[in-house]
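I have a structure I would like to understand better, so I am pasting it below and will then ask my questions one at a time.
Here the complex is missing a single protein chain, while all its other protein chains stay put.
So that you can tell them apart, the chains are marked A, B and C in the order they are listed, and the count of residues begins at 1 in each.
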Amino acid sequence: MSLSRNKFIVRFVFSALMVMQPVLAVSSEEPECLSPWSGSSDDSSETSSQYFEQRFAEAEQLRQLAAKAGAEWLKTEELLLNSKEQAGNGNWSTAFQLIHKACKQADSALQQAEYESKAWKHRVVD
Amino acid sequence: MASAIKVKTKLSGDIAEVKSLMLHPMETGSRKDPDSGNVIPVHHITQLVFTNNGKQVMVANFSTAVSKNPYFSFSFSGAKAGDRLHVSWVDNLGEKAELETQLK
Amino acid sequence: MQYTKRTLMKGCFALLAVAALPRVLLAAVWPEKAFNATGMSAALVDLFGTDVTTATDQITLKVPEIAENGAVVPVSIKTTLENVESISILVEKNPRPMAATFEIPKGTLADISSRIKMAETSDVTAVIKTSDGIYSTARQVKVTIGGCGG
Partner (left out) sequence: MIKAIITGLIFLFTLVVYQTTFAGPPEDRRAFVAYYESRFPDIPFAEYANGIYAIDRDARDQWLEIEEFPPYEFAIEQGADLWQEKFPDGKGYSDCFKDSANGVRQAYPKFDPQTGEVITLERAINLCRNEHGQKNLEFGNEQMLALSAFMAFESRGNSINIEVPGDDPRALAAYEQGKQFYYSKRGQLNLSCADCHVVSAGQYVRADHLSAGLGHPTHFPVYRSKFGSMLSLHQRFEGCIRDVRAKPFELQSKEYTTLEYFLTYMSNGLEVNGPGARK
């Protein structure tokens, strides 16, 4: 009895989160793609696809920011392209993993660029 | 058009030092084209022949293990200024090149 | 089978090409069998009829200890042996060990230099045929995986 009720609550919270997803993505400090995909990979492909597009867009945006800062890493774009391909084949779990990787790379590249914008001065030979 | 053979010679007494450089890919036949992924067919100089005033002074037989744009040098005696040194190569596809120069 | 046919055909082309060059009248045949041999011993037998060579310190084989680049390894060979007929370079660990062989007519000095490819760390052997025997000397050349290069 209580089990099914718990289940219900979990489901409710989950779907509420799903509905709020776009809002959360904008308002939260950290892009969602920075956390590993915790959803189940046997979700209906419609749900997965929706999440995929969202997280992909986030990661791609980060990548573009890194590129603009002249700090993009070598394989980030390739990871994203591969994730698209995996998603196309319905390999959601791999696709989400790749996005997560690309997202972390782009985020690290941005942090690197920001840190380096000051740090380089201390390395100049004098 | 630039020649596919370059030769430099140096006479000391009657000994001629000959240095040569060939423009050739020297493909081993085991390398893959990075773009297409296809194996690049074997293509290499097989024989490089030097004659001085018509007399053969060197025959070099090459496998694919000679580096790309091959370099080869040797010396021979009985040479004098004005001698005509002739160099030619053929490769496994029947392509060839030749060059004649005067010793000085 | 196909391979043999192809190489045979190429051999023919090469011969034709040699014949077509007016000045090259006496060029010897490219020793195809020795070049295609996949072992040192077979390559030597194909070229000299024997794989027995006499080790000697009368051959100076100059090779680097560590190759800067396996694709371009400078090799120089000279000898104080008399009546040299040919000089050959063999790389034991290459898929086909026979790298090059040079015919030395009378009057030509037994002193050559070239640049060769090496697949991996291996002995490089200089084999010199004189009128009275076959001599050799070998030195190891290390081929490493490069870093960034140049």
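In this section, contacts are C-beta pairs under 8 Å (C-beta built on N, C-alpha and C of every residue); 3 or more make two chains touch, one makes a residue touch a chain.
Just so it is clear, the structure is predicted and the values come from calculations on it, not from any experiment.
Considering the complete complex, the chain that is not shown touches A, B, C. Summarising the interface, chain B meets the missing chain with residues 1-3, 6, 8, 19-21, 23, 25, 67-69, 71, 73. Interface residues of chain A with the unshown chain, by the touch rule above, are 67, 70-77, 105, 112, 116-117, 119-121, 123-126.
With the whole complex as reference, residues 64-69, 71-74, 76, 113, 115, 144-150 of chain C touch the missing chain.
Following the convention adopted for this analysis, only the chains that are shown with their structure count from here on.
Contacts between chains form some other arrangement here, matching none of path, ring, star or all-to-all. Each chain gets a centre from the mean of its Cα atoms; for chain B and chain C, those two points are 15 Å apart. Contact of a single residue of chain C with at least two other chains is seen at no position. Counting partner chains per residue, chain A has no residue touching two or more of them.
Taken together, the chain B residues at the contact with chain C in this complex read 15, 26, 28, 30, 46-47, 49, 51, 54-68, 70-78, 86, 88, 90-96, 98.
Considering their complex, residues 10, 13-14, 16-18, 20-21, 23-24, 26-28, 30-31, 35, 71-73, 91, 94-96, 98-105, 107-109, 111-118 of chain C touch chain B.
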